[in-house]
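Comments concern the structure below.
Shown here: the complex without one of its protein chains, the others still in place.
Naming follows writing order (A, B and C), and every chain is counted from residue 1.
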Amino acid sequence: MHDTAHAHAGQHAAPTSFIRKHVFSLDHKVIGKQYYGLALAAVLIGMFLSWLMRLHLGWTNLAIPGLHLLTKNGAPGDVMTPEFYLQLMTMHATIMVFFVLTTAPFAAFGNYFLPIQVGAEDMPFPHFNMMSFWVTFVAFLVLMSSFFVSDGPTLGGWTQYAPLSAVGQVGGPGEGAGVVLWALSIAIFCVGQLLGSLNFITTTLDMRTRGMSLWRLPLSAWGWFITSVMGLTAFAVLMPACILLILDHVAGTSFFVPANTVMNDQMQPHSGGSTLLWQHLFWFFGHPEVYIAIVPGMGIVSHVLVTNMRKPMLSHRVLVYAMGALAVLSYMVYGHHMFVSGMNPVSSLVFSFPTLVITIPSTIVVLIWMGSLYGAKLRINSASLFALGFISMFIAGGVSGFFLAQPSIDIMLHATYFVVGHFHLVMGVAAMFGIFAGTYFWFPKMYGRMMNETLGKIHFWCSFVGAYAIFMPFHYLGLAGNVRRYQAFAPEYMQPLIPLHKFITIAALFTGAAQLVFVYNLFVSRYKGEPASDNPWQATSLEWSTPTTPPPHNNFGDTLPVVYHDPFQYGVESSTGDYVMQTSPEKASAHDES
Amino acid sequence: MAKLFAVTIFVIAIVSAIPILRHTWWMAEDISTHGAPIDEQMSETMAEAGISFLASQFILGYFIWKFSNPKPGDKIKTFPGGAKAMVWAAFLLVGTEVLALGVFGVKAWANVYFTPPAANAVPVEVQAGQFAFYFRYPGPDGSFGPIHPDMISEANQNFYGLDTDHDADSKDDVVTAEMAVPVNREIHLIMHSKDVGHSFFVPELRVQQDFVPGMDLSVHFTATKIGRYEIVCTQLCGLGHYNMKAYLSVLSPEDFDAWMKKEKAMQ
Amino acid sequence: MATTVHEPPKIEGQRDPSQSHGGFNSGGQDLVPGNLPAVKRYSPPPASTGIWVVLASITMTFAAFTSALIVRQGSALDWRHLTLPNILYVNTLVLFASSFALEMTRRRIRVVAGGLKADSVDASRWLYAALTLGLLFVVGQYIAWAQLRAQGLYLATNPNSSFFYVLTAVHALHVLGGLGGLLRVIRKMGNSTLRKSTLDATAYYWHFMDGLWVYLLVLLWMKL
Partner (left out) sequence: MKNLQKLAAVLMAVMVVLCGALLLTHEVSAATEGKISGTVKYEGTPPHMRGIDMSKDPYCAKANASTSPHMENVAVGSGGGLENVVLYISEGLSGPALSQPATNVPVFDQKNCEYTPHVLAMDVGQTFKVTTSDQTAHNIHPNPNPMTGNIPWNQSQPPGAPPVEKSWKAPEMIEVKCNIHPWMHGWFAVVKGPYATTDANGNYTISNVPPGNYTVTAWQETLGTQTAKVTVAGGAPAKADFTFKGK
């Protein structure tokens, strides 16, 4: 009656109808592709919004033809109003952080490749997995629907600091229905990611095939596993915060709005709420969220690098420990977002130290990558270029963390473009580079065709140079005291900085346009690309030993693979060349760590 | 391709560093007594972060140059010292760097936050609201009148909700839209917000502090240079956030008295 | 779908024939070649791991609510005392009884599964009892809300009542989820295979709801 069937926990028959195959599919690979598609749509929208914002920042009174079509009141005469700028900014950030940086590297690639890399037929709870995507999709629709309510989307920034986010319409356009939709969307999104995390964790712990010990998981799988543990705790905290925020709006409770709030000369009917409560709850989620965006990227980049360096990492285990340490520390540092929030100055110092300490595991990760590059036989292709670009961006974005970790310097840099430059480089661009590296690397497996290398390289060069051209000047702006979230630079001391803003705008338009090359490449290669073999990169991990490319419905056909090695058997001499696949029983090397 | 990549990294690293080294865009000149350690801390951090940035980008570029496009006979090599060396390096280099920054940072921070304002500091109150700052001076009696939030009316220019008819303390309070302080006198700034979160940032003063609705916070500082500076809001507070600002005039004692007289007449 | 390039099927010999149908805890022969120091003979069924993951995330959620309550209490002087409706204590007993019934179900099923008894009628009786008691708990919670409303205490009346409604409602939602799980078990008992792991997971979840409820009750009793 029981106890015998669970080995097939993730197994289900191949679907036959179009809807079960491509829409409400239980197949983790289809769900992964769906997540990728959602992230792609979201990133294009988010990028488009950033273009509009950048144009406005460079040329404040510029009429952008057709802008009034996007908004009811936000662009009279096609000139952006202050509130519409903030609404675009909030939506850009929310879309990018939640629907791109969380979905693409983690949910999309993780869904597709984690079960294959551990050697499973599917995730253990395919129905939850399907729900996870569709719930996330609904969250996205709810968020986008706020563009169509009367006042437009919320203008409170992705951090949605209370009480601005909780007072209602009197706070400004979009602070009524817009915020409620935002909070609803994020709460729904949390549900989706919790379901996803549940699957990821159980897949990693329970679905590993014979011989696949934890230490034999490739680094990408480790990245997803660590991320899913973080997601489980972080999203479980954000959801209650969103529920309380919604209640402050629709039920008139006072969780976040203090007494004696006077807005537009009217006393607000709230009493005694705590504004710092929101900040604590939000950043307890918010800081791990940064690592949720970047750790999968680290895993993917390690995986891509190890394949293209043709040699193992200096230490597989140290990398795993370092990523784990990042995850653990990320919960202890969230207070560094609140140095000037009126927290007890002692707590600022208490939060400052783990923040500085977190640079140690980050440095270890970078040093291991660089040390591994030493003596490599590095292959240069689009995937490896983006992986190397990731390292460069991660360093550039990481060093500015030294500044922001210190409360005394934070006095000068808090809420300036320095912060914007920091997080765009380290979690925006770096994570995007991770996504790109993953795409160029895994596309052959996902679609059975190679991506165009020439276009890929054009894409890389434009993105690499462009990203530096955009985000390095952000740091200079921040040092000069340019405050973020300004739609125009009203203070006199910011006037001389406007030329630099114009330069950034041009760089952003150029770099953004280069991303269209990627989208073009993606679609053309999908249908017209050169056919890919099962293992085009001569890689070792399990996704390259599927019987067909793309993998069949149950990933490995009739038999699950047996794993004999760790995933970094490169630079050895074997019958296949300089690598031994995890499934190959051949004993070829001495550097097997596991 | 790899060599081009390496060269690009070199060039980008150097070009990025030039504006920093030349201070093309840099912090405004410090006019406070507590700012020097902050600036020093900034320079030290900049030096350490800059060196880390340049060194690691150069090494990355060099390795890419050196170890790509291998010849057929090449063998892979392992970094001498292995992972252990890297972990030690991270702990020693970054760890000490971080520790040093942290410890010195505490000094700069403590300088600002762990010393109470002097007894003879000039009390000034600042109230933030969508989207302006208003300041209050206690007048000759040295005490601020009570605030009645229900009486706050920007329409009647009663920004603080003062009841001058009934509260004796309120009668001589001076409410202004511009902040003026006497030079070289310590100012005790008492902060509250009437609506949402805001922030008080004067780059030259090396002061940035959020207004937290429902909480009274305070900072203290001494301005050492006569001039007119800008106070800006750094906490997103709504559609007019970008234009939420006020001027800070640092005046000689005589000018300050004259200014106060003028403001009093405007009440 | 794009045309895919198929490699010739892999040679069976490279694979372990006993591995057909992916039973990674089936088969026991020695795998000689390669480095295989750590072959896992047993992996727990995913549901029994999954349930701990679920419980961890629920714990986090309620930890967040708890910290919100504590911060909110300290943030202003508008915290009032609130007398908990007495029916909550009755509800507690009902929920415990429900858990007990589910535990009895598990025992009965264990007996059935052990082959000592042929039919599972007894077990499903207990299961229905657990389900009914669970429903009764939710109804009881609803009565508690109605009683508070009758006292003029609504969601937005004061922070205490806000937290009371939020915490009990979120808990009740989780209980409803648990009832869904029980229904699923009943369905599986009726017409398909009931996995032990499914039953165990449902039971852990259900008992966890007890623990969570007691925690909430103590929290509310202390703080409100």
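By definition in this document, a residue touches a chain if its C-beta (ideal position, glycine included) is under 8 Å from a C-beta of that chain, and two chains touch if they have at least 3 such contacts.
Just so you know, these numbers come straight off a predicted model, no measurement behind them.
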Omitted chain touches shown chains A, B
Residue among B:25, B:79, B:113 or B:159 that touches the chain left out of view
B:159
Identified contact with the non-displayed chain, of B:10, B:26, B:88 or B:247:
B:247
Full-complex contact with the absent chain, from B:35, B:102, B:197 or B:238
B:238
Omitted-chain footprint on chain A covers residues 61, 73, 76-77, 79-83, 151, 169-170, 172-173, 264-266, 488, 490, 492
Which parts of chain B are in contact with the chain that was left out?
129-133, 154-157, 159, 176-178, 238-240, 243, 245-247, 266-267
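Note that only the chains that are shown with their structure count from here on.
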Computed distance of Cα centres, chain B from chain A, in Å
29
Hey, what residues on chain C touch two or more of the other chains?
75-76
Residues touching two or more other chains, restricted to chain A: which are they?
258-259, 272-274, 276
For the chain B and chain A complex, residues of the former touching the latter
1-2, 5, 8-9, 12, 16, 19-20, 24-28, 37-38, 41-42, 45-46, 48-50, 52-53, 56-57, 59-60, 63-64, 67-70, 74-79, 81-83, 85-87, 89-91, 93-95, 98-99, 101-102, 105-106, 108-109, 111-114, 129-130, 149-150, 152-155, 161, 194-197, 199, 201, 203, 206-215, 217, 230, 232-243, 245
Help me check something: in the complex, which residues belonging to chain A touch chain C?
1-3, 5-11, 121, 124-125, 194, 197-198, 201-203, 205-213, 215, 232-233, 235-237, 239-241, 243-244, 247, 251-255, 258-259, 271-274, 276-277, 280-281, 284, 447-449, 526-527, 531-534, 547-550, 556, 558-562, 564-565, 583-587, 592, 594
Which bits of chain A are touching chain B when the two form their complex?
81-83, 86, 155-157, 159, 161-164, 167, 171-173, 175, 257-265, 267, 272-276, 309-311, 313-315, 318, 340-342, 345, 348-349, 352-353, 356-357, 359-361, 363-364, 366-368, 370-380, 385, 388, 391-392, 395-396, 399-400, 402-403, 405-409, 411-412, 414-416, 457, 461, 464-465, 468, 472, 476-477, 479-481, 483-493, 497, 500, 570-571
